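See structure below.
Excluded from the complex is one protein chain; the other protein chains are retained at their positions.
Showing chain A:
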Amino acid sequence: MKNILVIAQNTLKETIRDRILYGIMAFAVVFLMFTVFLGSISLGEDLAVIRNLGLAGIYFFGMVVTIFLGASLMYKEFEKRTLYFILSKPVRHRDVIWGKFLGLVSSVTLTTILMAVVYLAVVAAKGGGVDAVVLEAIALQIAEMGLFVALTIFFSTIAAPLASTLYAILVLYIGHSLSLLTSAVKTKPVIVQKIVLVIYYLFPNLEKFNIRNSVIYGIRIPWPELFLSLAYAIVYIILLLLAATAIFKEREL
């Protein structure tokens, strides 16, 4: 456990010092400010527009940070051979995978919290308050990003950064389309329905983490549903990291 925390701390330090992260964050902050302007041209729906676009902005920029850093994280360790320093010490492969995961999740969580603070300040400036559902939406976004970090770490143990990024975007797209997909094939032949069912269980259902519409209407999510979504993310993350560790162990350095 100690080595996992040491590697996590090192990864956090390394990622938050990356200048590209600051570039993405600057864009995110500018975008969040820009929602005020978009709200002002929305004929009396200022707050709804700011809330909707603001949360979408946090999600979008959070995902950019996650995919960008996650896809290259393990690849850089292999390619630059920094793993030589780590694995020649009494460190296990699983320590590296979990340490990298926790470090990157911490980094993504910090950036999401920073964006959320700017978002809440913008909402407050326009006369809105902090609803519990906003905090739930941000917590679920962080859970989705955690799942995504695990996914990009998994992909980056088997593929180069560009391919990992493409795979991750593909999973992101499919993961948010699963409900649509299952309802679209209801009238199709059984074989098609079975294939879609396999896809449904294989890919993470990312819509479980999207409650942005509930924020606009101020509808609270029941606690059991919230916990179920978080548990879903945790189980998926554990499975992905176990698979990543198994592949990593067999990989020739």
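One rule holds in what follows: a residue touches a chain if its C-beta (ideal position, glycine included) is under 8 Å from a C-beta of that chain, and two chains touch if they have at least 3 such contacts; residues count from 1.
Here, contacts and distances are computed from a predicted model.
Undergrad: Select, from "Probable glycine dehydrogenase (decarboxylating) subunit 1", "ABC transporter ATP-binding protein", "Sarcosine oxidase subunit delta" or "tRNA modification GTPase MnmE", the UniProt-recorded name of the complex's unshown chain.
TA: "ABC transporter ATP-binding protein"
Undergrad: Considering the whole complex, not just the chains shown, which residues of chain A touch the missing one?
TA: 2-3, 6-7, 10, 13-14, 17-18, 80-92, 252-253
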